[in-house]
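Working notes, beginning with the structure itself.
Every protein chain but one is kept in place in this view of the complex.
The letters A, B and C name the chains in turn, as written, and every chain counts its residues from 1.
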Amino acid sequence: MATPQFKELRRSYGFDEVAIVPGDVTINPDQTNIDFKIGNFTFSIPIIASAMDAVTDVNFATLISQLGGLAVLNLEGIQTRYDNPQEILAEIAQVSDAEITPLLQKAYSQPIKENIIGERIQAIKQSGAVCAVSALPANTKRFAPIATEAKADILVVQSTVTTARHTSRSLRGLIFPELCQSVAMPIIVGNCVSYSACLDLMRTGISGVLVGVGPGAACTTREVLGVGVPQITATIDCAAARDKYLGESGRYVPVITDGGFRKGGDLCKAIAAGADAVMIGSIFAQAKEAPGLGYHWGMSQPHPALPRGTRIKVGTTGTLEQILFGPASVTDGSQNLIGALRSAMGVCGASTVQEMHNAQMVIAPAITTEGKSWQLSAT
Amino acid sequence: MATPQFKELRRSYGFDEVAIVPGDVTINPDQTNIDFKIGNFTFSIPIIASAMDAVTDVNFATLISQLGGLAVLNLEGIQTRYDNPQEILAEIAQVSDAEITPLLQKAYSQPIKENIIGERIQAIKQSGAVCAVSALPANTKRFAPIATEAKADILVVQSTVTTARHTSRSLRGLIFPELCQSVAMPIIVGNCVSYSACLDLMRTGISGVLVGVGPGAACTTREVLGVGVPQITATIDCAAARDKYLGESGRYVPVITDGGFRKGGDLCKAIAAGADAVMIGSIFAQAKEAPGLGYHWGMSQPHPALPRGTRIKVGTTGTLEQILFGPASVTDGSQNLIGALRSAMGVCGASTVQEMHNAQMVIAPAITTEGKSWQLSAT
Amino acid sequence: MATPQFKELRRSYGFDEVAIVPGDVTINPDQTNIDFKIGNFTFSIPIIASAMDAVTDVNFATLISQLGGLAVLNLEGIQTRYDNPQEILAEIAQVSDAEITPLLQKAYSQPIKENIIGERIQAIKQSGAVCAVSALPANTKRFAPIATEAKADILVVQSTVTTARHTSRSLRGLIFPELCQSVAMPIIVGNCVSYSACLDLMRTGISGVLVGVGPGAACTTREVLGVGVPQITATIDCAAARDKYLGESGRYVPVITDGGFRKGGDLCKAIAAGADAVMIGSIFAQAKEAPGLGYHWGMSQPHPALPRGTRIKVGTTGTLEQILFGPASVTDGSQNLIGALRSAMGVCGASTVQEMHNAQMVIAPAITTEGKSWQLSAT
Partner (left out) sequence: MATPQFKELRRSYGFDEVAIVPGDVTINPDQTNIDFKIGNFTFSIPIIASAMDAVTDVNFATLISQLGGLAVLNLEGIQTRYDNPQEILAEIAQVSDAEITPLLQKAYSQPIKENIIGERIQAIKQSGAVCAVSALPANTKRFAPIATEAKADILVVQSTVTTARHTSRSLRGLIFPELCQSVAMPIIVGNCVSYSACLDLMRTGISGVLVGVGPGAACTTREVLGVGVPQITATIDCAAARDKYLGESGRYVPVITDGGFRKGGDLCKAIAAGADAVMIGSIFAQAKEAPGLGYHWGMSQPHPALPRGTRIKVGTTGTLEQILFGPASVTDGSQNLIGALRSAMGVCGASTVQEMHNAQMVIAPAITTEGKSWQLSAT
């Protein structure tokens, strides 16, 4: 009798399950270079604020650009549906839990106004910031020309899962090689989580890939669809695709890990796993300058039949500058992310993000009582 | 000295420990076909309501048939012991926790009336629904002729563990090849969890297999007997048996994963693991139309010496239609199961249930704090 | 450079981490034979009550013998220090938590009286029960002759860890081959947990081995000394030693898994892992007839410098007969242990304990929410 063919399951790992091993050499944190490049743009910190309405508006994009990073404005969110988005954002922050779902549904049923898109992009540009904007794949053909005209710098095409080959009833979906031809900006596409899907995307000619689908067990994507890959494994796989693509094309397409971060340690682990940059949502929703006013919510477009995400009170812990560079006023690792990254790179002897990709990592489960009560380091 | 022979333990996996990896191609959810066939019957959704008294009665069977699925009426439960089962069901829903065990014992000590069996089957048939009925292996010889006469469509022979070869003191137990000869209906048998036991059952000529024994650590079968296999591994193993049997016989015997589902993600994972359909109990007990009136209980025949199962308050969350097709009024993934399945198939690029069997899966433990607090997806 | 030599760690498993896979054939539970033999004694159930003061006294030993099992009277516990042990047992059950440690220290500092040893053994024998008694290795030379004279049937030599080769300052420790020569009774020795230590013990000529050292993570042995092996792995290893020894000697030395049981499922798993019998403490301390009066405590001889164990309120759940044979009044699996064992053997198609050793097992972690809320089996 032939051996039965059982479906194989591969072990995957999330932030909580791994740790970085210090290196054999160490360097001073202030000697680390953490530049991140996308197309011809160079950012002094490898941090991108996500295209969520509780995180990125014109003001936040301006601010993070001044601090060395980048923010992505969602062209299909609150900001492009309302002349005065502050009003509806304040309302979202004020209504009771019982009222929030209908309010969000109403808020996102307002039509997107193309003239506001232009205004928002110009406002960001006028501040001197690099302007990145995002659209769903299905709407990219509509919004890309508007963004181009308004002189946006970077286009992000993002949905829960985006592949180079999508089949839909419409005659022709979005063809990335054509998009890259027609749009002069660098294009970042996502999200994906596997080696082959990431490699496929890179081969279309795009300039960056967002990594992350249902990273945590409590993610709505994982809960409702059963779909997802923990972020460390997803990052490792997509980094391998990047290195493969670099070998075959000579072109370095950065991998941006998106989602699931709660603290500096997570960010350091993503970089050590192979990410060139990270896209951060929740932690930034806690910034004083965040448009969410201490709240965070998921869906830019609530699906009436399959709602995912809900409004969460995240609170306000400090300024964006404090979150990025400290001084940390909290001890949970959610502030001074850059200080943490530089320190981690220092103990790994990594002077660049790319060198940090070579740091050793171990599987070290989060669930242990070891040192739970009073683990303290001597120095 | 020879190497000692240690008993080997194989790792198994449950719903919470795995996740589905998105595919390299994606399709629109509305282009997926989720038909499920058993014998000559085709159902438009791969969903079967379980043969439990809190789930299936004539009305529920009629309703789910209209919605594209199937329900199994337990011939040895409340429905065939009482002319008016509503009375005793209402009583079960009303008594205190202290009174429930004796009440259940009393309720199931009433004799099964053969004339009521006929009435129930005819009522389901008259509604236009496909009628499936179930009996224990030991009682199948008694009830199969009655079900045949009443023109039931599908016979389910089900116990905690059913094998093709059972030894008992009685001279001749149930011989499945003989049963398949004598009964004109398609026969579904279960439950089983291993490759070899499933293959044995398929070789008897039956038309479907139910998969699931003590799937969860908190199952009474697992707690009390130590027996059980988590559902993903059980489904993978039985799917391998199905494929093996298809190769040797040319006959496709569907695998129906039964038990342990709490949300859409679980259902998607079972299908991705190889199931052709799923049998659902608890989630349906929460339907407005469920005969359990917001309660659920396990034993059709409480064993006086080894009680298993008890009455659980599951509450009522929505209509059956809502549970199957949405709109979801809750965000825990227990509603719009079909929408979830089609979406998961979409991101895996699977246009049929059989194509979904090829989706990659990873082991991704449930126990992590990753994104626990406010994991939200951007789009 | 040579490869570094890292110490290797082998994965081990406890009750909660495994489950039994149903077999390809099934038999009726009432056709199972669960006899257990030690020396020339045959017991109709493979159950031994442990030598703990909250579990075994003359009355309990008599009762369990009548029910088909065996109990071990601790020759160094309360029973042989007091003419009227009921008094001190009642006191132990009544004092406050603050008073218990000094009381236990006082209780066990009373001298052991050799005449009481004889009386206790004779009382058990007069009831018609098989009489098993236990002593620490260091005290075996002193107590074995007394037990022999009083016509005890089985001698148990037990300490936390007992090996065939113990080094102490005293000129000659206990030599098991000599003990086997000098004592006419079957000798059971323990505890051990590894293949080699168990094989060593069997080669000394003894008649049974107790398996179990610090089985659970919360065991005092594990907490305080870091020493222990989870029971499934310990049982698998010692069962391999038994089979090895059977092959080389033709003599079958039963393996008795001792400790860590909380419910029928655990017992079934131990048997499936290779145990010939199980030694039960805590569950029996919950019997109405247990001398501990609803309490349980660990140390027969509290060590003043390194206290281990403490008094625990376990409550009283039913009679010993109910715990062994049901009917179960609780649903946590702690009653009707024999019914559970026979049922598990039935679904595995095992007609004897030795056949049950061939049951397949899977690693199936306890920690999952799968079916946590309302997992119920249909039949």
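The working rule: contacts are C-beta pairs under 8 Å (C-beta built on N, C-alpha and C of every residue); 3 or more make two chains touch, one makes a residue touch a chain.
In this text the structure is predicted, and so the values were computed from the model without any measurement.
Chemist: Among the chains you can see, which ones touch the chain that has been omitted?
Modeler: Contacts of the unshown chain, counting the full complex: A, C.
Chemist: Of C:Gly259, C:Pro291, C:Gly318 or C:Gly333, which one is in contact with the hidden chain?
Modeler: C:Gly259
Chemist: Using the definition of touch stated at the top, determine which of C:Val25, C:Ile312 or C:Val330 touches the missing chain.
Modeler: For the chain that is not drawn, the touching residue is C:Ile312.
Chemist: One chain isn't shown here. Among A:Glu99, A:Glu149, A:Glu178 or A:Asp332, which residue touches it?
Modeler: Considering all chains, including the one not shown, the answer is A:Asp332.
Chemist: Would you mind spotting which of C:Arg81, C:Lys125 or C:His296 touches the chain that isn't drawn?
Modeler: C:His296
Chemist: Quick one: say which of C:Ser50, C:Thr80, C:Thr317 or C:Gln335 touches the chain that got left out.
Modeler: Selected residue, touching the omitted chain: C:Ser50.
Chemist: I need the residue numbers on chain A that touch the omitted chain, in ascending order.
Modeler: Missing-chain contacts on chain A: residues 13, 15-16, 18-28, 30-31, 195, 232, 236-237, 239-241, 243-244, 263-269, 272-274, 325-328, 331-333, 336, 339-340, 343-344, 347-349, 357, 360-379.
Chemist: Over the whole complex, note the residues of chain C touching the chain we left out.
Modeler: With respect to the unshown chain, the touching residues of chain C are 2, 4-7, 9-12, 14-17, 50-52, 74, 136, 158-169, 192-194, 196-197, 200, 213-231, 233, 258-260, 262, 281-282, 285, 296-301, 304-310, 312, 314, 366-367.
Convention: only the chains that are shown with their structure count from here on.
Chemist: Can you list every chain in contact with both chain B and chain C?
Modeler: For chain B paired with chain C, there are no chains in contact with each.
Chemist: When the CA atoms of chain A are placed over those of chain B, what is the turn angle between 0 and 180 degrees, to the nearest 5?
Modeler: The superposition gives an angle of 90 degrees.
Chemist: Report the inter-centroid distance (CA atoms only) between chain A and chain B in whole Å.
Modeler: Those two chain centres are 39 Å apart.
Chemist: Where the CA atoms of chain A average out and where those of chain C average out, how many Å apart are those spots?
Modeler: Using C-alpha averages as centres, the distance is 56 Å.
Chemist: Any chance you could list the residues of chain B touching two or more other chains?
Modeler: Correct list: 15-16, 366-367.
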